[in-house]
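Complex shown without one protein chain; remaining protein chains in place.
The block that comes next holds subunit A.
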Amino acid sequence: MSAHYTVSATPDAREAGAVTQTVASLPATFGPAPAGHPGTADVLVIAGGPGWTAEACSAVSAGARGIVVANPVPEDTTELAAAADAAGTAVVLDLRWASNPALVGETPDAREAVRSALGTASLLDSVATAGPGTDPRRLLGEHLAALLAVTGALDGVGVLRSDATGYTVSGRLANGAPFTAQGVLTAARRSGVDIRLYTADGGVAIQVPDPDAAWPAEVRVTGTHGELFLPTLYESAHRSAWRRLKDHLSAGTRPDDLAGFARLTDLYATLAAT
């Protein structure tokens, strides 16, 4: 029989990470901490607003075996990574779109499709959609996290515009081809991110929905063979993050989420400076 881990979340974290329903979908592994003893839970869930890294460091110090950060904003994770390594704490980031299992994790995934096509890329064009009133800078962070998850790197990134209706960002892929990322704030469409990579003879088209339901991302690879529709995964980004935490806790390994997130933080810092 596998180990069972207790979970505690602040109200903000519970809402941001849809923790109750997600934990309920992994009932053999996770369950709520006994009422009145939240501080002794095996896994602590933290909302990813400003200051989340300090809160996570405190959780590491308090002896948490696992930490889930719900939708973190870009922050310097150096100190947290060192503390988690020293304590053997598994820190998993539950990212709005980048944690979708169709992007990274299952095989074949969108990352594999994109990276094998990057050599002949001519343009990457991406649009993130969210409701009016969304903070464009926060949306941009979530958008860039999804792009970095599949491309691995983005160069020369600059913000062309950012206002109450969204933003436009441009830069280059590793082979020098241009990329654009546009944020559009509207209640007319379902929130999500659309990523289109165009290559010499086709490309990759990715549509990632919000994690508030288990509707699957769609990944299509077009080439001389025709079009390959990758297997759909009816699992939300939230559950995918928690399943990874389960795997790491079971195996005694530590995820590389913080190292990957540092790339986003570095990129975001350069944008903030422009």
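What we mean here is this: a residue touches a chain if its C-beta (ideal position, glycine included) is under 8 Å from a C-beta of that chain, and two chains touch if they have at least 3 such contacts; residues count from 1.
As a convention for this text, contacts and distances are computed from a predicted model.
**Q** UniProt name of the unshown chain, from "Homoserine O-acetyltransferase", "Amino acid/amide ABC transporter ATP-binding protein 1, HAAT family", "Autoinducer 2 import system permease protein LsrD" or "Gfo/Idh/MocA-like oxidoreductase N-terminal domain-containing protein"?
**A** "Gfo/Idh/MocA-like oxidoreductase N-terminal domain-containing protein"
**Q** Among the options A:Thr20, A:Ser116 or A:Thr186, which residue touches the chain absent from this view?
**A** Of the listed residues, the one touching the omitted chain is A:Thr186.
**Q** Can you work out which residue in A:Gly202, A:Pro216 or A:Pro255 touches the chain that's missing from view?
**A** Spelled out, the listed residue whose C-beta touches the missing chain is A:Gly202.
**Q** Which parts of subunit A are in contact with the chain that was left out?
**A** Against the left-out chain, subunit A lists 122-123, 125, 127, 131-132, 156, 160-161, 165-166, 168, 170, 172, 176-178, 180, 182, 184-191, 198-203, 222, 224, 226-227.
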